[in-house]
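One protein chain omitted, others in place.
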Amino acid sequence: MSPLEAAGLPLYAPHLGREGELAPVPDVVGPGKAAPGVGNVDPTGFEALVKDAVVKANDQVNRADHASREFAAGRVDDIHGTMLELSKADIELRFAGNVRNKVIDAFYELWRMQI
Amino acid sequence: MFSAVDPLRAALDYHLDRQNVLASNVAHVDTPGYKPNDLERVEQGGFTAALGVAMQRTNERHLVAGALDATPNGRVFQDLSAGVGNDGNYVSLDREAAKLAANQLRYDTVSAIVSAELKQLSFAASDAKG
Partner (left out) sequence: MLGVFSALEISASGLGAERVRMNTIASNLANVHTTRTAEGGPYKRLDPVFEAQGLAPGGELYSGENGVSLVNVSRIQADARPGTLVFEPGNPDANAQGYVEYPNVNAVEEMVNMITASRAYEAGVTSIESVKQMAHSALQIGR
């Protein structure tokens, strides 16, 4: 289970992405919005926020993973560098998780307002 | 998000490099003709920073930029202020020990500062819920 799954962030179409990588996030079709094509993300919308946070988190998690493996294998000796990468990954992941939660909360609030 | 942390990372690298240089001086207290070194900070930058480009790795097995740099974090200079001994050795153990202690303290402090910064960011990233 990749850290992103463990954090509750959904992996759409996992067969499209390699392990640990996020496949493209399809757009959320919400009320009052025209159905956009896949990949046609409104840069000012909520989806862009989530996607951006998740992509950044994914990159940082990969970097932290790489740094830890390099250190464990003895190829690098950088203690504080490795610890920093791990901390950054933790923070990015938490940030992405919270962005996602906030976006979902906002979406459901809008959804409830329908009636 | 981490722009405040990167200069601190550079400071940690510098202090660790300096610790190596000072440890080398202490080890050579009895080597005839040895002149002790020290490391001074350089403005963060260098050739690649001046150009504003990062070296691209086009193949997995290529070296990462900076791997073979001597000390990208500091400039080596000779510190002969302790005076010369009979065998041409300029190392003073007391001076080196004082420098070692001060340098270690600075490293520890910057490390604590980095931790505090990260804690702040973590708090913010967790939506102010810790």
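As written, the chain order gives the labels A and B, with residue 1 at the start of each chain.
Everything below uses one rule, namely that a residue touches a chain if its C-beta (ideal position, glycine included) is under 8 Å from a C-beta of that chain, and two chains touch if they have at least 3 such contacts.
As the structure is a prediction and not an experimental result, all values here were calculated from the model.
Chemist: To test your reading of the contact rule: which positions on chain B touch the chain that is missing from view?
Modeler: Contacting residues on chain B, toward the hidden partner: 12, 15-17, 19-24, 26-32, 34, 37-39, 67-68, 70-71, 76, 93, 96-97, 100-101, 103-104, 107-108, 111-112, 114-115, 118.
Chemist: Please output the residues of chain A touching the missing chain, sorted low to high.
Modeler: 76-80, 83-84, 86-87, 90
Here, only the chains that are shown with their structure count from here on.
Chemist: Based only on mean CA positions, could you tell me how far chain A sits from chain B in angstrom?
Modeler: About 34 Å, centre to centre.
Chemist: Write out the stretch or stretches of chain B touching chain A in their complex.
Modeler: My answer: residues 1-2, 5, 9, 12-13, 16, 111, 114, 118, 121-122, 125-127.
Chemist: Enumerate the contact residues on chain A facing chain B in the complex.
Modeler: 80-81, 84, 87-88, 90-92, 94-95, 98, 101-102
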